[in-house]
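As structure tokens, the structure follows; a few thoughts come after it.
The complex appears here minus one protein chain, its other protein chains still in place.
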Amino acid sequence: MTSAGTISETTHRVNYSEIDQMGVVYHARYLVWLDVARCEHLRLTGLSYRELEERGFRMVVAELGMRYLRGARYDDEVRVRCWVREVASRKVVFGYALHRVGDGELLATATTAMFTLDASMRPARLPNDVASRLLTTPDPVRID
Amino acid sequence: MTSAGTISETTHRVNYSEIDQMGVVYHARYLVWLDVARCEHLRLTGLSYRELEERGFRMVVAELGMRYLRGARYDDEVRVRCWVREVASRKVVFGYALHRVGDGELLATATTAMFTLDASMRPARLPNDVASRLLTTPDPVRID
Amino acid sequence: MTSAGTISETTHRVNYSEIDQMGVVYHARYLVWLDVARCEHLRLTGLSYRELEERGFRMVVAELGMRYLRGARYDDEVRVRCWVREVASRKVVFGYALHRVGDGELLATATTAMFTLDASMRPARLPNDVASRLLTTPDPVRID
Partner (left out) sequence: MTSAGTISETTHRVNYSEIDQMGVVYHARYLVWLDVARCEHLRLTGLSYRELEERGFRMVVAELGMRYLRGARYDDEVRVRCWVREVASRKVVFGYALHRVGDGELLATATTAMFTLDASMRPARLPNDVASRLLTTPDPVRID
């Protein structure tokens, strides 16, 4: 189970399908990495997203904000840090910072506000035991 | 309703997300165009894939064969021709030929063998009224 | 050539590759539709993105903001409206509103701030003739 202040980390090696003809990662691909990072963050808290779905809940992206600072290239290894910025009864906000492992450059920052839905896709409260695992932590990098 | 020998046509303008750093369409993207072509072919026969799913059936790709002859580039318009090569009780084989609209070059050919499943994802016979709409036609280009 | 206040429109029929297991469009797919809408908007102004690249310029997404209001489903037709919100020497901000054609529901709104780069991927001023075509228009829907 995660403690206050946990920032999870996943790494991803950029593959050929993700690069566009400018030779950098196409901007939409990052969203998949954020998704993977968020799911691993949930798993670290002791409840995987798969289990959350099995219990009849979904978390959907309601708002997305992203800043692209530098491009990642083919075969770069990228570290995605993920943390919880805010928890409310029906909404969880995650923050993300993406660095290139090789030179430590900050590539992008992002936030996603997630809404909780029930199995019929209606707004729902996040179950207490899940909400209580989602502890917020201050942003480790500036997000704006 | 389609008659024997129908070859349907869809066109697609190549967008930036589909191009890799060689400046040509990444090979996996074509499969989405085949999917769109196949669904439009079904729609032309008088039954859309959406309706097929609403009736409790799915058609899944069981086998795929594809030959890539020339690369498509950003902003190219590509014509995808689609036809039925073979219909059996549990299997439908579609053929595809992809040309660039601008210069008429043949870019790729493909076949997909589709299996029919029921709502529980078990093999199923294609309903007679659907099967009877899927009339085969000879290959308009050489597929091998 | 576009006049002040132009809002361009593209439509997209949701295909199977875009849907996730909740039965709605996966949130990252919308970014490709925005890209297509932006390129068609440029084409309407009399200069396609392909020509812009041929002249040695690139426009890259520097900031992205998106709000997801309702999910689009398989086979839905979606209308993407696109307009210019702001033009500066090195930055253009586009706005987007996505509606389902069938029932007119607003599905999502978005903004992207684009930076101009030269062929070496260094920040560059947008050529005057291009900038002068990019006329701003007030938001047709509330973006926040």
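Here the chain labels run A, B and C in written order, and each chain numbers its own residues starting at 1.
The rule is short, and it goes like this: a contact is a pair of C-beta atoms (placed from the backbone, for glycine too) under 8 Å apart; a residue touches a chain by one contact, two chains touch by 3 or more.
Computed from a predicted structure; not experimentally measured.
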Positions on subunit B where the hidden chain makes contact: 22, 24, 27-29, 31-32, 35, 58, 60-68, 71, 121
Subunit A, residues in touch with the chain not shown (by the definition above): 13, 15-17, 31-32, 35-36, 39, 48-50, 53, 74-75
Residues of subunit C (touch criterion as defined above) contacting the omitted chain: 16-17, 19-23, 26, 28, 74
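Keep this in mind: only the chains that are shown with their structure count from here on.
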Per-chain Cα centre nearest the global Cα centre, belonging to chain: C
Chain whose mean Cα position lies farthest from subunit B: A
Averaged-CA centre spacing for the pair subunit B and subunit A, given as whole angstrom: 35
Whole-Å separation of chain centres (CA-atom averages), subunit A against subunit C: 24
In subunit C, residues with contacts to at least two other chains: 31-32, 35
